[in-house]
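The complex appears here without one of its protein chains, the remainder shown in place.
Labels A and B are assigned to the chains in the order they are written; within every chain, residues are numbered from 1.
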Amino acid sequence: MDALSTVLVAMVAGAIRVSTPFLFVSIGECLTETGGRINLGNEGALVLGAMAAYACAYQTGNPWLGVLAGAAAGAALGAIHGAACALPRVNDVAMGIAVMLAGTGIAFFFGKPYVQPSAPHLPTLPLGLWSASPQVRSALEVSPLFFLGLLAALAMWWALRATRAGLRLRIVGDNADAARALGLPINWTRFLATAIGSGLAGIGGAFLSLSYPGSWNEGLSSGQGLMAVALVVFARWNPLWCIVAALIFGAAGALGPSLQTVGVTWGYYLFYAAPYVATLLILVATVRPGRALRGMPGELSIAR
Amino acid sequence: MASVTSVGEVAAGAGAAEAPGAVAPGRSDRWYPARRALEAAIAPLGALLVAAALFSVFLLALGKSPVEFSMVIWRGAFGSLFSLQNTLARAAPLLLTALCVAVPAQLGLVVIGGEGALVLGGLAATCAGLAASSLPPSLALLAMALAGTAAGAAWIGLTGVLRVWRGINETVASLVLAYVAIALFNHLVEGPLRDPASLNKPSTYAIPDKDILGPLPGTDLHPGLLVGVAACILCWVLISRTTLGFAARIAGGNLRAARLQGLPVGALMIGACALGGAFAGLAGMIEVAAIHQRANASLIAGYGYAGILIAFLARQNPLAIMPMAILVGGIGAAGGLLQRRLGLPDATVLVLQGFVFVSVLASETFFGRVAWFQPRAAGGR
Partner (left out) sequence: MGGFVGPTRRRVLEGGLGASAFALGLGTGARNAQAKELTIGFIYVGPKDDYGYNQAHAEGAASLKSLPGVSITEEERVPETDACEKTMQSMIELDGAPLLFPTSFGYFDPYMLRMARKYPKVQFRHCGGLWTEKDPTNAGSYFGYIGQAQYLSGIIAAHTTKTKKLGFIAAKPIPQVLINVNSFALGARSVDPSVTTRVLFTGDWSMPVKEAEATNSLADEGVDVVTCHVDGPKVVIQTAEGRGIYTCGYHVNQAPLAPKGYLTGAEWNWATVYQMFVRKALAGETLPNFVRGGLAEGFVRTSPYGPAVGEAARSHADSVKAEMMKGGFSVFKGPLMDNKGGQVIAAGTAYPETAIQLESMNYLVEGVNGALS
């Protein structure tokens, strides 16, 4: 395998690695928003999930228990957001930012003793065994969480389209009056969607601390939870497109070092900004005033 | 979105003296404005108490004394002249970035991109300061302020334009634009605009010493605090006492009705966004002129995001932004002392702020629900 192909493989592997947390947070946010609520607090759920996962894995020695702990911590934070936003007149954008602060604060607070120790990492699947090159083999060690994320996205897509629960969620998110007419429990549905969505974000965080980069410290997240909102818009509230969006945003983040390897060194900040500019351009090209963004749940507070 | 005055208030103007407890038929409710003001104060105060109680439980579970904690917070936030100035200095930029959210909010827009406007405003102000370095200080500072406000106004104004022209949601657009702004800022500061001598902390050139905004005499505070206070008062006047503000609030309340009335809703939206962005850009300019003297990564300090919360805590009322900014500034100011005296990590401040924000934002639900605070129906029961 020649050098160029090795680099390409490495880039793909890097994109997969960096996009896994994006994948989880975006489908989590997608679920929440399909129910008609926006949750900016998923950044807090991500960080809290990362810390809880790391701490649990360290204490119990089992990284999979850590993933569960991360999901639980994220879901708990989401439950707070869900419960608070169920109260009438509470603005979910502001509450999300407040929850993000609280979650991040709690994570940093309890995470202090875990910065030094090393928790066991999640195992990886060796997908590169077909290659003779040791570089390719170690580059293609993919975390099973990536595939879990793909499965979750597929399952969510199918569930939203084809199950009654999914239909109920969509009605609740699109038209509250219709939901009431049908006797659907609006607040409870949204609460569940918020909690589960944040639980998924927590798993994304667990990936960061237990797999890649595989360490807990306070600079772990680069804002993936907040970016998820843009990702979901990019993906038009379709979990399958969330996969694509996550790969694109993740690839942009991963490419910096790889490109330096092939000699492209200028403007790495601009690379970072590229997916956002792309999101904006797509929005400009496809949205028209008066006609809501296609696919946007009608009850979202930001859908006006 | 909450508005400052209401139709009920206007209607409760004239009225004769009220018999205790009874509402005579045909009389209007002259105590309503007072009750409404009380409601606006009680709900957040109650929420603060709840947050304090919950946080005390949190502390007790950790084996720390809530009483000691409150004493350290008091000492660090207000308890000495130094602490008080520390709090006010922290509150100063927050006043302006909160306005960046509160002004567009009058029209029902939720703009969260103040961080981007602040950093670009700071960068533009630095460039203007460098270009105007041969002018006398007052002119140079004026140029810097103009550049900063223009850059901020343009950036958030862009959000408004996208909303009006394309119907793109301003929350998403402003968030995305904030990321773009920060990336652009970093690229320019470390690249084309970089001062070659700033080898180890990439920055632009420094503005000349004569143009530095010095502290107010006798204090450690820079004029940014006064600018922020003036801006808040100005906005309050604009929103509640002028026709323009009234038009904006109507549009914020009911877009369709406003359009039917012929109000220039699009222009109002873009204008409100631009004005909000101008304030955030001005905050960036003040940060450069008074504190950093150059544009570098120190400018990206999270003031924009803090401003969002303060604006919501203040229920988008520019006057209420002032005490809220002081509250948030005070908690932040006490953070260092908490670390040193109680051995608590600095994240404690984040947790406390999180509890406070969640409680106060949740308390919004009580508005309009407790009957005592509501306008009484004129015309008896």
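We adopt the following convention: contacts are C-beta pairs under 8 Å (C-beta built on N, C-alpha and C of every residue); 3 or more make two chains touch, one makes a residue touch a chain.
Everything numeric in this text was worked out from a predicted model, so none of it was measured.
Please identify which residue in B:32, B:69 or B:305 touches the non-displayed chain.
B:305
Based on the whole complex, identify which of B:40, B:181 or B:337 touches the chain you can't see.
Checking each option in B:40, B:181 or B:337, the one touching the absent chain turns out to be B:337.
Any idea which of A:144, A:214 or A:298 touches the chain not displayed?
A:214
What is the set of subunit A residues that contact the non-displayed chain in the whole complex?
Residues 6-7, 9-10, 13-14, 17-18, 101, 104-105, 108, 112, 115-116, 118, 121, 135-136, 138-139, 208, 212-215, 217-220, 222-223, 253-254, 256-258, 260-261, 263, 265-266, 268-269 of subunit A touch the chain that is not shown.
By the contact definition given up top, give the residues of subunit B that touch the hidden chain.
Touch set of subunit B with respect to the missing chain: 75-76, 80, 82-83, 86, 89-90, 186, 190-191, 199-202, 220, 291-293, 297-298, 300-303, 305-306, 328, 332-333, 336-337, 339-340, 345-347, 350, 353.
Keep in mind that, in the parts below, only the chains that are shown with their structure count from here on.
Between subunit A and subunit B, tell me the centre distance in angstrom, where each centre is the average of that chain's C-alpha atoms.
Each chain reduced to its C-alpha mean, subunit A and subunit B end up 29 Å apart.
Which part of subunit A faces subunit B closely enough to touch in the complex?
Touch list, subunit A to subunit B: 38, 80, 84, 87-91, 93-95, 97-99, 101-109, 112, 223, 226-227, 229-230, 233, 267, 269-270, 272-273, 276-277, 279-280, 283-284, 287-293, 301-304.
Would you tell me which residues of subunit B are touching subunit A in their complex?
Against subunit A, subunit B makes touches at 108, 110, 112, 162, 164-169, 171-173, 175-177, 179-180, 183-184, 186-187, 190-191, 255, 305, 308-309, 312, 345, 347-355, 357-358, 361-362, 364-365, 367-369.
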